[in-house]
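Only one protein chain is missing; all other protein chains are in place.
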Amino acid sequence: MRYIIFGESHGAGIGVVLEGVPAGLPLDMEFVEQQMRRRAPGRAAFATPRKEADQVTLLSGVWEGKTTGAPLCAVIYNTDTRSKDYSRLKQCPRPSHADFTGNVRYAGYNDYRGGGHFSGRLTAPLVFAGGVAQMLLRQKGIFVGAHIHEIGGVKDDAPLPDQWESALFAPVQEKDFPVFSDLQGEKMQEVILKAKTEQDSVGGVIAAGIFGLPAGYGGPDLRETAEGILARQMFAVPAVKGIEFGAGFGFASLRGSQANDPFYYDEKGNVRTRTNHSGGINGGITNGMPIVFRVAIRPTPSIGKPQETVNFETKTTEMLEIVGRHDPCIVPRAVPVIEAAAALAVCSILEQTQAPVTWEGVEI
Amino acid sequence: MRYIIFGESHGAGIGVVLEGVPAGLPLDMEFVEQQMRRRAPGRAAFATPRKEADQVTLLSGVWEGKTTGAPLCAVIYNTDTRSKDYSRLKQCPRPSHADFTGNVRYAGYNDYRGGGHFSGRLTAPLVFAGGVAQMLLRQKGIFVGAHIHEIGGVKDDAPLPDQWESALFAPVQEKDFPVFSDLQGEKMQEVILKAKTEQDSVGGVIAAGIFGLPAGYGGPDLRETAEGILARQMFAVPAVKGIEFGAGFGFASLRGSQANDPFYYDEKGNVRTRTNHSGGINGGITNGMPIVFRVAIRPTPSIGKPQETVNFETKTTEMLEIVGRHDPCIVPRAVPVIEAAAALAVCSILEQTQAPVTWEGVEI
Amino acid sequence: MRYIIFGESHGAGIGVVLEGVPAGLPLDMEFVEQQMRRRAPGRAAFATPRKEADQVTLLSGVWEGKTTGAPLCAVIYNTDTRSKDYSRLKQCPRPSHADFTGNVRYAGYNDYRGGGHFSGRLTAPLVFAGGVAQMLLRQKGIFVGAHIHEIGGVKDDAPLPDQWESALFAPVQEKDFPVFSDLQGEKMQEVILKAKTEQDSVGGVIAAGIFGLPAGYGGPDLRETAEGILARQMFAVPAVKGIEFGAGFGFASLRGSQANDPFYYDEKGNVRTRTNHSGGINGGITNGMPIVFRVAIRPTPSIGKPQETVNFETKTTEMLEIVGRHDPCIVPRAVPVIEAAAALAVCSILEQTQAPVTWEGVEI
Partner (left out) sequence: MRYIIFGESHGAGIGVVLEGVPAGLPLDMEFVEQQMRRRAPGRAAFATPRKEADQVTLLSGVWEGKTTGAPLCAVIYNTDTRSKDYSRLKQCPRPSHADFTGNVRYAGYNDYRGGGHFSGRLTAPLVFAGGVAQMLLRQKGIFVGAHIHEIGGVKDDAPLPDQWESALFAPVQEKDFPVFSDLQGEKMQEVILKAKTEQDSVGGVIAAGIFGLPAGYGGPDLRETAEGILARQMFAVPAVKGIEFGAGFGFASLRGSQANDPFYYDEKGNVRTRTNHSGGINGGITNGMPIVFRVAIRPTPSIGKPQETVNFETKTTEMLEIVGRHDPCIVPRAVPVIEAAAALAVCSILEQTQAPVTWEGVEI
């Protein structure tokens, strides 16, 4: 499966073309739309009040409710756009946004309105594509789940990754604010609302698990490490600035005797590990335990507080106050995006492990 | 530039084929060999006493001291191998090594002696390839530097990333133990030697900077984000389990007003940022500031302490004591490997930003 | 530049997403629409009488008349579709069409109506994408031209490839029936109309030239040979079954002394060849002469004459008569498709020759 996401925030539409989807997959649009609603803005006080219908139009690749094997093209036509909000961006790039780098990269020809192709709105087609991937993975017993691990210093009270299993995440995914502990969730929301009141924003961390992926997928070389494929996909999600697997950066203060995951045979005779500090991957290859990873999400760069920036026309440094409708914290809406991206990455890992584990197993 | 690393720890040799190196690049073998010596084992008490000459034989792609434009093949023939050390691995996989996943992935046909293709020894050809990349980048004024950020809870006393520049790293790279503060370095070495005495190992964090890369490289889409290309390359280095850019996971406890990097014009009229929490990248595209990132390195899984594992033959769980010559901490030797990998990734970023920034700039 | 063509003949729409187009390219829609009209059906007695507006809607990647650097998505919504014509295809595959192979490849889930994703109609978005490529190439002084070389045994009376230059093709491209000799063109049309009358079809050969591409593009290795990139692109055009460069299959009856192209210096001091049997490519690399190639086009498989086929339901062999509106000869309409495909391939060749010819020439 390969995809190209297209569109700009204030253009005619945004969407995705998804190539390599196997034929005959029943398309559960109810599921996909539910995932998209979880990502959509305008649902809560801690999100932007913009209303975006995110209505998907399928142009190709599905017939009589099932995939045809030809590329899927899904389009979300833009409706609620207010171009006037963004006119000043032409001269003054917003700090830590892609206004400046986009201007350099595309020599000033990029559509800067609302962030253009860099807009967080482009994660809507990503959730669509990931939804198709999730449907495909479910057929194989593979599930993806994520929760808010931390926002503004407040951490969720979640089960230890060593105990993670797929069923734990089902109730979390049904919540508006996807945390294990609603108490901690409320504290996080307070942090967000306080930042909002102060015209500011906050960042966070999302933790995710991939369940049901058997041992033996991935590889040690550049193209194929399971971590590398997941990481590359995650960094294509705006605002992601870090990723760690298993104990991750915590390995720095662990001894090998603490960090290693001892093997044992479970009651079914499968090899398992007592702990899961490796996050389900050794040598770039899945070991059959859940894949556990966390991604760091930067605070929304769009804040109302005055900030220093440059003016391309006057060539001077000046102060900028961003007006408009923005999320004080993107983390809650990013949870289904991370799930979608993880599902797409798992499809890549499955494909990258060139069909045969051994030549004996090749079916043609 | 594309490469394939080949070889197994106890096979005839290891090496790399590197394709796409521009013609006419003078090959500074002195520089490459120096980088390889920094990685080589046997130099200090905190490293494995194995002696590996790591003598490189060039089979192709270089003529009269310059690259020809055809693929380079560099081979390091294996000499000091003791196969008997590893005979027990056939039955009992070492916890958190790739013995188990390699066995599953390759259906038991992998060469498990000394870790085979998963051996840390395979980073020697990576350093060679990265050395060629570093030579190429130097021609363009791009430099890569790294230091030990943390080992076993002890942190280096380094300049703030906001003040990083290329010149700071030159003296660090000449040290056997690449830290800014030798005092902190000594504390780290104590931690390592203590672990060694206890038949244990420790992990750490390496911090790296890429200097001189102009704004405008990379992009927002899957194939081209600067973070994604760097991350994918880093996870192809054994033992790397996390990567973060700029403030990274620290973003979770920052407000937007703290995290954003204000723009200003420097004395030469270039756009710069006051701080560098973004780590030199916005929207997947370089912003002209140094690229700053850190990678988490897990403790060496090879420890002398007894560990629980499975026995494939008896199908029972039993205790394993790993004998042999192992690094109690791989972090110091991994510093030049991370530099090499970063240089290869930067070459990919340069290439991925499909030649033209605009069509006007295309030279054919 | 990478693209994915999507859509099915009788679905909601067809189109293309084109990634990697440099920013700032003025989009000459008049030119693109003209190319698409050349391909469109319904213009002449020798073409299908179906009317397809082929009206392009641009969803992204263009703003204020210029490319933004983000992916372009161009959609042609389907309007004139008559599904009832195709109902029998479910049971009986049309000989030498993709009905059977599509059924196997996609396990019966492919949208077979009108050929679905295999329909020649999918060449409309290809012409759009190629039109963008042609605009880009024109900025660099590179032009593509093609003519009908042969139809049903009748050959065009064209200048020898050794004398080809860009200007020769301009008048041919303005003709409804793109040949050099209108006399020969009339004979070809007679052959086509005769076949049409007899419920049959005819094949042919298209010859093409690429002008203005300097020496030094391409390479000897798998990914990069100029011939290989062009060939791969041509075989993605339905009905193409062969490609030859320069003397091509004629080399089989030539001596080396006849086939070799002697070098000389022209008045400007450029190295040129007296003849162009090599078709502008040596060792997979352009030599600065026009690239000359020919592609074989099979007769339209859709014919009214009764043909033997199988019935998937009854598991018997039976006779099939295809009704509906079909081209008795696809060759004239395929000429702009071949030009479009050639332009896309040239963009790939330019990109594949990884930016630098030497490291000295790399601009960053």
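Letters A, B and C name the chains as they come in the text, with residue numbers starting at 1 for each one.
In the analysis below, a residue touches a chain if its C-beta (ideal position, glycine included) is under 8 Å from a C-beta of that chain, and two chains touch if they have at least 3 such contacts.
The model shown is predicted, which means the values in this text are computed figures rather than measured ones.
Taking the full assembly into account, the omitted chain touches A, B, C.
In the complete assembly, the contact with the undisplayed chain comes from C:309, out of C:35, C:184 or C:309. Residue C:231 is the one among C:27, C:133, C:231 or C:291 that touches the chain missing from this view.
Against the chain not shown here, chain B presents residues 2, 4-8, 11-15, 17, 19, 23-24, 57-61, 63, 66-73, 75, 105-111, 116-117. Against the chain not shown here, chain A presents residues 1, 19-20, 22-25, 70-71, 136, 139-140, 213-214, 217, 220-221, 350-351, 354-364. Mapped onto chain C, the interface with the missing chain covers residues 3-5, 93, 95-98, 100-102, 104-107, 109, 117-118, 122, 150-153, 195, 200-205, 215-222, 225, 227-229, 231-236, 238, 240-265, 269, 271, 273-274, 277-279, 281-288, 294, 296-303, 305, 307-310, 315-317, 353, 357-358, 360-361.
Note that in this section only the chains that are shown with their structure count from here on.
Note on chain placement: the centre of chain A and the centre of chain B lie 26 Å apart, centres being C-alpha means. For the pair chain A and chain C, the distance between C-alpha centroids works out to 39 Å.
The set of chain B residues touching two or more other chains comprises 217, 220-221, 357-358, 360-361.
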